[in-house]
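Removed: one protein chain of the complex. Kept in place: all other protein chains.
For chain A:
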Amino acid sequence: MPLVKGGHIITDEFVRITDDADLPAQGAILVSETRFLAGPDALVSRTGGKLGVIWPNNRDVDDLVPYLDRLALIALVFPSFRDGRAYTQARLLRERYGFRGELRATGQVLRDQFVFMLRAGFDAFDVKKQADAEAFSETVKRYSVFYQPAGDGRISALHQRLQLRHSESAGL
């Protein structure tokens, strides 16, 4: 599945490590939440490369909070595009817990979710279809106005209107 980050299709630097495999000495690794929770301290203190965790959508992100500054990647899961729990997890990680690493959407990730995902704080996308990945830059330009504020910094319509009013009255 193509990985999109920064608007481009890129090569994934992270290698998925199964739960019973040995850790490679060097390179970025991606582990399951089971493996992570079995020995988080050893994993976060590994010096050979970056660490990423795949976090399921039915487990509170609170368990990850103590390790956030040592995680380079958190991959959240959309088992189906109908299941929107990972949007909440993403916002909590970004807006409440200040996670600054890569937040990756995985699973059934389709074109028509891109804008929602970006607004929720995702910055990397494991896209299911090649055509959707190629259409990423075009798709995220679909919307230029947003009704509600979220943590993505885009101004909401409510505040945009007030700004317009202020600049209008300042110009009079």
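Rule of thumb we're sticking to: contacts are C-beta pairs under 8 Å (C-beta built on N, C-alpha and C of every residue); 3 or more make two chains touch, one makes a residue touch a chain; residues count from 1.
We adopt the following convention: contacts and distances are computed from a predicted model.
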"Nitrite/sulfite reductase", "Phosphonate transport system ATP-binding protein", "Protein DltD" or "Sugar ABC transporter permease" - which is the UniProt name of the missing chain:
"Nitrite/sulfite reductase"
Would you indicate which residue among A:D12, A:E33 or A:D83 is in contact with the undisplayed chain?
A:D83
For the chain that got dropped from the picture, name the residues of chain A it touches.
60, 81-85, 87-88, 91, 96, 110, 112, 115-117, 119-120, 131, 142-152, 156-162, 165
